[in-house]
Structures are given as C-alpha cells and as structure tokens.
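Got a structure for you, questions after.
Note that this complex is displayed minus one protein chain, with the remaining chains in position.
By letter and in written order, the chains are A, B and C; residue numbering begins at 1 in each of them.
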Amino acid sequence: MPAESLSFIFLNAALANNFVLALFLGLCPFLGVSGKLDTAVPMGIATSFVMLVSSISAFGINWILTSLEIEFLRLISYIVVIASAVQLVEMVLKKFSPALFHSLGIFLPLITTNCAILGLALFQTFKEYDFLQSLAYALGAGAGFTLAIVLMAGLRERLALANLPTPAQGAAMSLMLGGLLSLVFMGFAGLGGQ
Amino acid sequence: MSLHNPHIDWQTFTDGLWKENPVFVMLLGMCPVLAVTNSAINALAMGLATTFVLLASGLLVSLLRHQIPKQVRIATYILIIATFVTIVDYLIQAISLELYNALGAFIQLIVVNCMILGRAEAYASKHRVAKSLLNALGMGLGFTFALLCLGVVREVLGAGSLFGVDLFGSQFEPWVVMVLPPGGFIVLGGWLLLFEWLRERRAAAQLEKEAARAR
Amino acid sequence: MTNKAQIEIRTSPHAHSGADVVQIMRTVALALLPLAGWGVWRYGLSAALLLLTTLLGCLLAERLFNRMRGQPSSLGDWSAVITGLLLGLSLPPGFPLWMGLVAAFAAIGLGKALFGGLGMNPLNPALVGRAFVQAAFPAAITTWTPALFDGRFTNPVPSTLAWPFLRPDDIGPWLHERAVDGFTGATPLALMKYEGQSIPLTDLLMGGGAGSIGEAALLILVCGLFLAFKRMLDWRIPVSIMASTALFAWLAQLFDPSAPGPLIMLCSGGLMLGAWFMATDMVGSPMTPLGVLIYGVLIGFVTEVIRLFGGLGEGVMYAILLGNAAAPLIDQWTQPRVFGAAKARTSASARKSA
Partner (left out) sequence: MSQAQPDSLQHQTPALRMLVTLGGVAMLSGFLIVLVYQLTKPIIEENQRLAIEQMVFKLVPAASIRRDIELAPGLSVYAAYDEQGRLKGVVARGAAQGYADLVHLLYNYAPDCDCIKGFDILKMAETPGLGDKILTDKAFLANFDYLDARLDGEGKQLANPIVTVKHGKKQEQWQIDAISGATVTSRAVGKAINDSAQRMLPLLQPRLDEIRQIQPGQKPSEQQP
C-alpha cells in the first residue's frame, strides 16, 4: 500500500471520486432532499457530521474485530454501531445544542439508512486507511456530498421555474442533472495524483 | 387494498415486477442500481444477491412476526438483513472471486438498500410466510429486471458486448461514457423518460377512446 | 454621451441594453464566423466538414425535439446555430464526423431540450455536448492533427470519415506520410505539462500547434472585444476569468518557476474561446455584479487547478461547466436581501417541523 497523502485522500473523496456523483452513495437524499437549498445545506452538513462520527467508530470497531480475529462480524457491527452512534449524536445534540438540533435533527434519522455512511466505513476498511487517513477520507466524503447536493439544489431551484417537457418532470430530470454534474466532476480525475 | 381478492397471490407477485417496480416506479435502492450495472453480468449477480436477501429476510421476518416486539422491530430487521448480506457476501466470494472483486463493497451495501427494510416493515411483518415469500420474489425479480435493463444498455453501448460476448467486432467504437458514472445516471434517466412518455401516450389514447365512445 | 454608455454597461445586464435576444444571438453567431473561417484555413476540409456536421446536427436535433414536444420551431432564435458552431470549434479537427453528430445531439438533447429549451439550459449546451463525447470517445478527442499541412483542402484527415459506430483508423501512418516537422500529436498544454517543453507565444496566439479548431487566441480576442463593444456580451465575465487565470498562473510560477506563466496560460487551450464565448452564455452565468466576479474567479481558479494538478491537460471546459452549475448558488448568495430571507425561512421551517 503506498502511503497516500492526506490532502490527496481528501480531494479524491470530495471531487474525483465524489461519493454521490462517482460512487452513487447517498443517492436517496441526493435525489430526495435536493429540491430546496434551505434543506439541502443542513442535510449536507448533518451527513458530513455523521460521516465523521461513523468513520471514527468504524475505525475503532475494525481495530477490535481484527485483534479478536472475528472480521466476519464486521458488517453487523458496523451497522449496529453506526445506528447507535447516530442516536447518540442526536441525543447529545438535543441536550447541549437545541438550535443545532432543530436545524439538523430532522435529518439525522434519515441519514442512518443512507448508504454513504456505511459505504464510507466499508471503503475505508477496504483501503486499509490508518486513523488520520480515515479522518481525511470522512471529511472529504462529507465535503463532496455537501458540494454535490448543494449544487444540485441550486440547479433544481432554478429549473423549478422552467417549462420542462412533461415526461422529464420528476425523477428523470433529477437523474439527468445528476448525470451532467457527474460529467462535470470527471474533469477532476487524477487531481493531486502527480 | 383488495385483500380478499382471490387472485391476490398472483398480484402480490406481479406488482413488484412492473406496477410497483422498486427501481422504475418507487426509485428505491438506487445506489447498487447505478453503481454495479456497468456490465450485464454484474447487474444480474447483484439482482440475484438482493433477491436472495429479500427472500431470506422476508421468510425470517414473516416467521417471527408474532414474536418480535414493536419497539425493537427495526433493530431486529436490520440484524436479520445484515446476517443474510454477510452470508451472501461469503457465498459470492466462494462462487467467483472475479465477480466478488467486480462488485466490491456494493454487496455489503445491500444492507442499506431501503427496499429490503421497506419490504420487511411494510409486508413481511404483516403477512403469512407464503405471501411474504411471493412478494419478496416479485420485488426481487423486478429489481433484477431493472438492473438488467440498465446493465444491458450500458454494456452493449459502453463495451460493445453482452454478458462478455463481443457483439459488433473489434472495429466497434464503444461509448465509454456509458460504463462510467455519468452513463449510469443518463441511462436510468433515459429509461424513466421512455416509460413516462409511453404512459402519457397510453393515457392520451385512453382519453381519446373514451371521448369517441361518449360521442 | 460616451460616459453615459459606459455607466450603462456596468450597471445593467443585457436585457436593458436595447438589443433583443434574437439580435444578440445573431450577432454572436456572426462573430463566430471569422473563427470558423480561420479554423478551416488552418485545418482544411476536415474542419469544414466537422463544423458543418455539428451545425446541421444541432439544427436537426433542435427541430426534432421541437416536434416531439409539439412546439413551434425555435430555429429562428439562432441559439442552435451558436451551439453548433461553438461545439465544432471546440473539437479537434480530425474528429470523426459521426462522433460530431453524437456530440450535437447530446448538446441539444441533454444540454437543452430536456430542461425546456432556450433560456432554461442549466449548463452551456455546447460544452455539455463536448463533455459527453470527451467521456464517450476519450481516444478520438485527444487525437490531434497538425495545422497547415499540404493538401488539406482536398484530402480530409482519414479519421474524419470513419464509418458511424466504428473506430477511426490510427492516423499515425498518415501523419508519418505527411512528415510534418516536429509534430508530436500533443497540444501545447500537454507538451508543457508532461514534457516541460515550452511553445513560442506566436504559435499560441495564431493557433499554430495542435489543438481544437477554434483555438486562435488573438482572433478570439478581437471577435470578443467586438461583441463587448456592441454590448452583446458581459465583458466582466471574460475579463475576470482572464485576470484570475493570469493571477493564479503568476502565483503558481512563484512557487514553481517551471510552471507555465500567465501569458501562456491565457493563450493556450480553450481558455480564450471559453472565456469570451462560452462562459458568457447569459443563461448559465450569474446576474449580480459581485456574482459575475465570483463566477469568473471560480472558472479561472478551477482551470488553473485542473491544468496544473489534474490528470487532464486542459480544464477550461470543466471549469466553465462547474461555474454554470454553481451560478444559481452564486446568484442567491450574492443578493443580501434574498440571503437574509432564505435564512429566516430556514429557521422558521425548522421550528415548524420541530
């Protein structure tokens, strides 16, 4: 394994291998919650936050499982621990920062079943990242997700006024927009690789 | 809806195939739909793996539906689903390492396919075993069908082959974009456009027919 | 009198400048003609055929999608002409014609018709078409041919006439036969990036080396300035793009003296064409004065980043597309009133749902 630099891991996860636009992780919120900027921004921030939390938990679990040599329980442990971590975050937020909870809280339960979260945990395990690398990966993935969903929301708000062809009103248009954004993000391929 | 319809069992099965197709109609489980459909064989394998998890989790949830307390049902379902996904993961590894490498982490990501949890919660926990299985099979095959729709188009255009068999000879210039991420979005968007367009035409024809009858 | 005109340019976008959309479009299309002519002079029959293909392809696609929606023809607004010309100008001269047709349909269909036609396209249609074929046919779109080769008006580059759906033949032997001196099949940017080789500036200004049909920096500047003086385009966009590109190139050179300097960055690749003719697309660019500035700087910055650190040699296309995608956000966040309102709405909705 070559030691990938932290900045490269961050940029790669955020742009070239954007979680939504290149890996298709977190598509449900990307398509579902991108209708309005008002909801897209908190959704992106909340997801990034949960990504960070679950990346750290996944790193810990994997360390424990590997030292006990029971890796076959990895998937179950990840999903259980991530779900509980989100619950915990929700409770802590509610107690200590009600304002933040109000803006993010409604999205937290949605995020638990978001494949981007589990995907992050699984990919960082597959890539055998160390702790700092995992952190960079989680931050990059979160930033990339936020970027994608916010760009999408801006475009969709503008298109809300457009006179779309009838078959294109609805999911098809969102998918095509996603395809265009995905095309654009291909331009970042190999960024920071040299 | 019509629970006492004698044909209910048949409909339970066919709904998932077309009318309530998890991908084309309900837009569920999009992540594997787009991520692993760059070839038909990957699409088929992912579809069958998902069907297996649907069937197995549907069976278990349906069997245990009277035993599982309401408060912990979601946790239990997730546990059950994660179990079968882990099993599928090992089975695929045992069957073909090549396939396993091609699908990568997306097999394990079946766990968070909302379709499966949705079926467990909305159907299997409320119906008899046979019915749940039939419904799961319908949904699973519908999902597989949708994946194949994408996989076939993307592989034929993007690689000039189908199930790995070369179709057009070596001079064919593949449209590489189709096997890349944007191709996934565009092909699924294209299928949805096509279906929506057909539906509109059918509705328009229906209207016309009714108007003619009224006249 | 002149003072008044200047103030008018600064404070108001095109809508107030007097000319209507069709007039603007027609003038822009006319301003592209010298570029097309210069491209045909340098690359010969291949370039002419390709430009014709993308032009007719765009018109055909526009008509087809009009008909599918049962709308009156929108060919009269000249926008499809501009898209077709820009698309052709941004492609390499030896690009197979059938791929040019694919690009034209992708540009109009994917970039425009799907979202409701003129004025609704979220991204620049010509660039959508080019990005699509860049991803679809990565080999063909990075095959460059020399300019000004002998017999260019009678014999097209062999790859131009490749059969539909089939791979163009390798043009290596054909190039060898022509034995064009020093031609390496790489664009100036690629030569600089991968080989540390520099290109004489005159070549870049006139479009001497390998490149897309419309890459002649000086001529673009002239045509662009003409349009700007006619107030047919928002001069702040190309100026901010060029200024920021130059600034970032200068900064990059401070850190790494071997990096290409501002002048080379400005004159190479598609920067000029993009800055003057593509980024200025009224639909995809922001409307607020501050927004326009941010938009230009964003495009300049992303171009630099991709050119210097990316896997690709050229990044203008992706930078402009990204700028288009970000334009609604820029607009929203550079209007203080709207921003405040949006914020108030957020907290209100959160309170409601909680």
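The criterion applied here is as follows: a contact is a pair of C-beta atoms (placed from the backbone, for glycine too) under 8 Å apart; a residue touches a chain by one contact, two chains touch by 3 or more.
The shown structure was predicted, so the numbers you read here are calculated from the model rather than taken from an experiment.
Participant: If the full complex is used, which shown chains touch the chain that is missing here?
Facilitator: A, B, C
Participant: Could you tell which one of C:Thr143, C:Ser159 or C:Ser212 touches the chain left off the display?
Facilitator: C:Thr143
Participant: Based on the whole complex, identify which of B:Asn21, B:Asn42 or B:Thr76 touches the chain you can't see.
Facilitator: B:Thr76
Participant: Kindly state which of the options B:Leu91, B:Leu148 or B:Leu162 is in contact with the chain not pictured.
Facilitator: B:Leu91
Participant: Just the residue numbers, please: which parts of subunit A touch the chain that's not shown?
Facilitator: 1-2, 4, 8, 12, 16-17, 72-73, 76, 189-190, 193-194
Participant: In the complete complex, the non-displayed chain touches which residues of subunit B?
Facilitator: Residues touching the hidden chain, for subunit B, are 3, 64-72, 75-76, 79-80, 82-84, 86-87, 90-91, 93-94, 96-98, 101, 126-128, 158-159, 174, 176, 179-180.
Participant: For review purposes, identify every residue of subunit C that touches the missing chain, sorted by number.
Facilitator: 137-139, 142-143, 184-186, 190, 194-195, 311
FYI, only the chains that are shown with their structure count from here on.
Participant: Could you state the distance in Å from the CA-based centre of subunit B to that of subunit C?
Facilitator: 40
Participant: Roughly how far is subunit A from subunit B, centre to centre by C-alpha average, rounded to an integer in Å?
Facilitator: Computed from C-alpha means, the inter-chain centre distance equals 23 Å.
Participant: Can you list the subunit C residues in contact with two or more other chains?
Facilitator: If we look for residues of subunit C contacting two or more partner chains, we find 110, 132, 135.
Participant: Which subunit A residues touch at least two other chains?
Facilitator: Touching at least two other chains: 168, 173, 176, 179-180, 183, 186.
Participant: Which positions of subunit A touch subunit B when the two form their complex?
Facilitator: 21-28, 31, 72-73, 75-76, 79-80, 83, 113-115, 117-119, 122-123, 126, 166-168, 170-173, 175-176, 178-180, 182-183, 186
Participant: Looking at the complex, which residues from subunit B come into contact with subunit C?
Facilitator: 168, 171-173, 175-178, 180, 182-183, 186
Participant: Taking the touch rule as given, give the residues of subunit C at its contact with subunit A in the complex, in rising order.
Facilitator: Contact set of subunit C toward subunit A: 68-69, 110-111, 113-117, 120, 122-123, 128, 131-132, 134-135, 305-306, 309-312, 315, 317-319, 321-322, 325-329, 332, 342, 345-347, 349-351, 353-354.
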